[in-house]
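Here's a structure for you.
Here the complex is missing one protein chain, while the rest keep their positions.
Let's turn to chain A:
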Amino acid sequence: MPPMNRRDVLRLLGLSTLGVTALSACAPDATGGGTARPSGDAAAKTFGFTSWSLNEEAQKAAVQAIVDAYASARKVTINTASFPYNEYLNQVTLKIRGGRLSGAVQLDVAWLAALASLGKLRDLSAHAAQGGYTEVGLSSGQFGGKQLGLPWTTGSIGLIANTEILEKAGVSELPGTIEEFEAALNKVAKLGDGVVPYAAATKAAQLKDILPWMKTFGSPLLDGDQITVGDDASVAAVEWYKKLYDAKLIAPDVDRFDARALFAQGKAAFYDDAIIARGVVAGQSPDKSLTEKMKPLARPVLSAGGTPQALLWGHVIVVVEGEGADAAADFAKFATSDTATVAGFFEKVKLPPTTTAGLGDPKVAGDAFTTEWTEKITKTAAPNPFWRYAGYAQIETAIAEQVQAVLVGQASAKDALAKAAETAKGLQK
């Protein structure tokens, strides 16, 4: 390569700028223009159904059965598509903006706001009114005063205990308050043998688990549009977390994957997970009776009588305007509220239904773990208040990174959370 002089460098910069400008001009704009738009007859009998579950070993047969049942009963054609969970939101967003995706779409409840901002989701209020959904289920599909998603499964991220370890440690009752929780952790710590009393998240990737603890200590996280992370309550929560960390009651470098592995091997007394954890952990454990020892518990409260905090978790089905949107909306209602369908789905994949009738079906009501979970944890679960912002993931990351800095002793809780709040404010769009 010939040596580059100043003129060459300037020429290179100029050409780069020109190229980037030209490429940017070809790219679709933020509102989805620039390429084909969704078109076609909304009342058509052919529509798409996009779902990551259609490709996951544990669920695909059960989801496909729902698709096939609806298609044959209503004489419609459903074109299915799937993307991996970790890439799902990016792919669906790109395809909706490019006008290449319409019909029913499975969504994680955390993604609703991000997709709603594209302005292509149908308001399903009329369908929601007829479905018999639970209040908490309906809330997971609402955004901007509209019912944009019908709840397919509604659960929560909550605490799970290994009752065998607790018994060995002399803990006879599940803790209800922070004080009782700490006492239980200290008793478990005395067992030794490498048992982590609480396999709480301490890696930045999963440190968003601190948010329900901040709420437990009294921080609303968001008051209107004002981020309250950094207030006295959230600082107290992080200082308490740091205290557990220093006392080795929680372990360093743990994310959800590590926590499951620890719990599955009988090396953790408590950890946070979604209700589906039961099947996941059982698959990893050499102890075939572990599921019988698993017990969901409400997150301990600051003082007796308080409301336990839990993060809402679940899936909704939304409908993207375009060909077959009417039929897709009807399919969404069928998949999420037809009692025989949701009870059959629960039987296969253990995901709790979202309708009162579905929860009351003997197949569901007869499952003690699910019933307990719904009563103890999901009942008071609330969405993450940051989900309303498209940049919610970056906000969570900003908070998580600062909490990690506190855990490893690089910053005080007050300074770190003030910094996190400052970063988060810039991401409120």
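Just so we're on the same page, a residue touches a chain if its C-beta (ideal position, glycine included) is under 8 Å from a C-beta of that chain, and two chains touch if they have at least 3 such contacts; residues count from 1.
Note that contacts and distances are computed from a predicted model.
Peer 1: Assuming one chain is omitted from the figure, identify its UniProt name from "Carbohydrate ABC transporter membrane protein 2 (CUT1 family)", "Biotin attachment protein", "Chitooligosaccharide deacetylase" or "Multiple sugar transport system permease protein".
Peer 2: Record says "Carbohydrate ABC transporter membrane protein 2 (CUT1 family)".
Peer 1: Out of A:L262, A:M294 or A:V316, which touches the unshown chain?
Peer 2: Within the whole complex, the residue contacting the unshown chain is A:L262.
Peer 1: For the chain left out of this view, which of A:P84, A:G360 or A:G426 touches it?
Peer 2: A:P84
Peer 1: Could you tell me which of A:R100, A:K203, A:K363 or A:K414 touches the chain that is not displayed?
Peer 2: A:R100
Peer 1: Which parts of chain A face the unshown chain closely enough to count as touching?
Peer 2: Within chain A, the residues that touch the unshown chain are 1-2, 8, 11-12, 15-16, 19-20, 23-24, 26-28, 34-36, 52-53, 55-58, 81-87, 91, 94, 98-100, 108, 194, 257, 260-262, 264-265, 267, 274, 276-277, 280, 283-286.
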